[in-house]
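Removed from the display is one protein chain of the complex; every other protein chain stays in position.
Read from first to last, the chains carry the letters A and B; within each, the first residue is number 1.
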Amino acid sequence: MGKLPDWWGALSTAQLAIEIVATLAFALSGLVEAARKRLDVVGMCVVAGLTAFGGGTLRDVLLDRRPFFWVQHAGWVWVLLALAVGAMFFMRAHHLRPTERAMLWPDALGLGLFAASGTQIALQAQVPALIAVVMGVMTATFGGVLRDIVCNQIPAAFSDHRPYAVLAFAGGWAVVAVQATGGTDEAALAAGAITASSLRLLALQRDWRVPAWRSDDDGPA
Amino acid sequence: MGKLPDWWGALSTAQLAIEIVATLAFALSGLVEAARKRLDVVGMCVVAGLTAFGGGTLRDVLLDRRPFFWVQHAGWVWVLLALAVGAMFFMRAHHLRPTERAMLWPDALGLGLFAASGTQIALQAQVPALIAVVMGVMTATFGGVLRDIVCNQIPAAFSDHRPYAVLAFAGGWAVVAVQATGGTDEAALAAGAITASSLRLLALQRDWRVPAWRSDDDGPA
Partner (left out) sequence: MGKLPDWWGALSTAQLAIEIVATLAFALSGLVEAARKRLDVVGMCVVAGLTAFGGGTLRDVLLDRRPFFWVQHAGWVWVLLALAVGAMFFMRAHHLRPTERAMLWPDALGLGLFAASGTQIALQAQVPALIAVVMGVMTATFGGVLRDIVCNQIPAAFSDHRPYAVLAFAGGWAVVAVQATGGTDEAALAAGAITASSLRLLALQRDWRVPAWRSDDDGPA
């Protein structure tokens, strides 16, 4: 559509690799969740697609960045459709019952990768550091929020009182810190992704809680 | 706003006619649904407007295409407001009770028309065929999804196990096929719209189901 400089849709190799892995990780978390909800095959494709591409698309709309990842690399949409249909028939044939636990691992991976790449891509668009981090948080959380809305449950990111968005926030600041101290782009991406993903897994394992209202005070006023 | 070539907001006569009929069809389906839910007159206007313009607006935001149909042709917004207010008082005066069945016909019409025109408009923006078809599916389904969310029910497109999005998908490929084999734009639009709409009506009549998990296995794991 030619209205932006040439460098501006271009992702570095590291960013592109992360976008692909994060997309597949979130697609997988969407597939597991859709399977748990017994959606039909169309629903599996829709949930996998929204989870995988939702966050990056919101980021690109807000940054006015085109073309979208999934428009430029349409092959990955085919991969996703094949995955969704294949996963459904595979799970059905083998009587597999996906568990919530099986969804949490790819979800944590996607969280860290998208938080890091979303923050870095926003920094390249010359927005202030805080805004870049907020964009990273949106990239990392919006796909999962769409997944939960379509599966008709309150978005886990807002309701489970376990740290989620705040870890993407921390990962985003790790990217900013590494870049501000002269680290390479690749080092910044790695620092952000490892910070957010490993904190998420740790939080799930240790059952960390976000400070909240006292539970003995739980009726609305 | 002058940043895109002149040809790029322009719709052909056939596309414009389809956009108008599809908009009115979806507005009607929104009115029936809002009436079934006993929304107030403001709610009827909002639901009719979201259903009618939601899909096309999402398509245009994703394609970075301006001006929107409803911005350029503001007269149709007046028509919609008049329809919503008129429909409410007409139905109230005549003690009409709209049925779910009455909503399904205009909904099927809007589905086919928007799938066809959304796909063709995206093709003109030079995106790959699969992406154009996905854009057509979004154009055709997003308005109805917004309608269902505002009316506080799980989007029918994701939950009723009857083919819906997949028929828009089929209609989109019909557009691609006719254009790839040298058919005119009008023939492509007609092929896509007839494919999706008539399959939808057939699916409702014959009670076709989308392949899904076994019903004897319906508790979450």
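Throughout what follows, contacts are C-beta pairs under 8 Å (C-beta built on N, C-alpha and C of every residue); 3 or more make two chains touch, one makes a residue touch a chain.
This one's a predicted model, so the numbers in the text were calculated from it and none came from an experiment.
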- Message: Using the document's definition of touch, tell me which of A:134, A:151 or A:203 contacts the absent chain.
- Response: A:134
- Item | subunit B, residues in touch with the chain not shown (by the definition above) | 1, 3, 35-43, 46, 57, 61, 64, 66-68, 70-71, 74, 77-78, 88, 92, 97-100, 150, 152
- Item | For subunit A, residues in touch with the removed chain | 3-4, 61-62, 64, 125, 127-128, 130-131, 134, 154-155, 158-159, 161, 163-166, 209-214, 217-218, 220-221
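We adopt the following convention: only the chains that are shown with their structure count from here on.
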- Relative orientation of copies subunit A and subunit B, as a Cα rotation angle in degrees, nearest 5: 120
